[in-house]
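Every protein chain but one is kept in place in this view of the complex.
Our next item is chain A:
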Amino acid sequence: MYAQMIKSESSNDDPQALAEFQARIDRGERIEPKEWMPEGYRKTLIRQIGQHAHSEIVGQLPEGNWITRAPTLERKQILLAKVQDEAGHGLYLYSACETLGVTRDELFEKLHSGAMKYSSIFNYPTLTWADMGAIGWLVDGAAIMNQVPLQRTSYGPYARAMVRICKEESFHQRQGYSIMMKMAQGTPAQKEMAQDALNRFWYPSLMMFGPSDAESVHSTQNMAWKIKINTNDELRQRFVNETVPQAEYLGLTVPDEHLRWNDDKQGYDFSEPDWDEFFEVLKGNGPCNEERLGARRKAWDDGQWFREGLSAYADKQATRRTAAE
């Protein structure tokens, strides 16, 4: 997902306090920033929300790649609005993360140094315009699967950020599908381009949910804390069930020869993605890892003089105000 393979941190807290905390979560209460929370809960959430925020920010890059080359002015405006939304989503999430006692600049530094991760999906290249369709449809579609349940997560600021994000995310998926429809109904070359985008983004989208975690201790702890609501396999299954008919409507073929409707489980059987590839991408060896992080670092460094200028102006204005009083 946008946050993948989040390890839960253990806590050395007082067992009595831990039990009371768990009882609050079990009663469905929201945990708010100033309230007591186990150290492990706090640290795990910083990792998860931070990774989620980084994904929104880095996620602007593959799509930003096509803004200047959008086929029409309308598509350009739409893509621009979508990418701007991603920036907004990153900001909501950074704010939520900061309530846990980490600063914005610390989070940026950890992203730029590689100490914190972002979703594996953004390390794949966007080679054609159809990729803008595939990303909106599949990548944002997969994100929605995860984010809708997270609106009920136990940490108040995170849940509120998710509510805001989910309201806007549906536009992202629909604009992507609309691009796919246009291309699938276009010339044979355009349809082929749409098929090619689906071929390249299908398995990386399945990887977004992370490897099976039904047996994982981290997953069990995170689910008890309600910072993870469903297992990775549940969400992946739900995604496949919803997406396959949408591909059929487009007249495109999901690149999986083992894809079959299974009447017993009322869902599709499908092939697992290549998990070795997933771990390689996570380790930094994906097709675009260096390019993405390089672009982030450059944006941060190139903006330094501007941030300093704004700070200097603010200081000067403040001094003038004090002098006038």
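Everything that follows uses one rule, which is that a contact is a pair of C-beta atoms (placed from the backbone, for glycine too) under 8 Å apart; a residue touches a chain by one contact, two chains touch by 3 or more; residues count from 1.
As a convention for this text, contacts and distances are computed from a predicted model.
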- Listed names "ABC transporter ATP-binding protein", "Dehydratase", "5'-Nucleotidase C-terminal domain-containing protein" or "Ring-1,2-phenylacetyl-CoA epoxidase subunit PaaB", with the criterion being the UniProt name of the chain not displayed: "Ring-1,2-phenylacetyl-CoA epoxidase subunit PaaB"
- Note on the structure: Missing-chain contact, candidates A:10, A:77 or A:103, resolves to A:103
- Based on the whole complex, identify which of A:2, A:21 or A:92 touches the chain you can't see. A:92
- Task: Against the chain that's been left off, what residues of chain A make contact? List them.
- Result: 32, 34-36, 81, 84-85, 88, 91-92, 95, 98, 103-105, 160-161, 164, 168, 304, 307-308, 310-315, 317-318
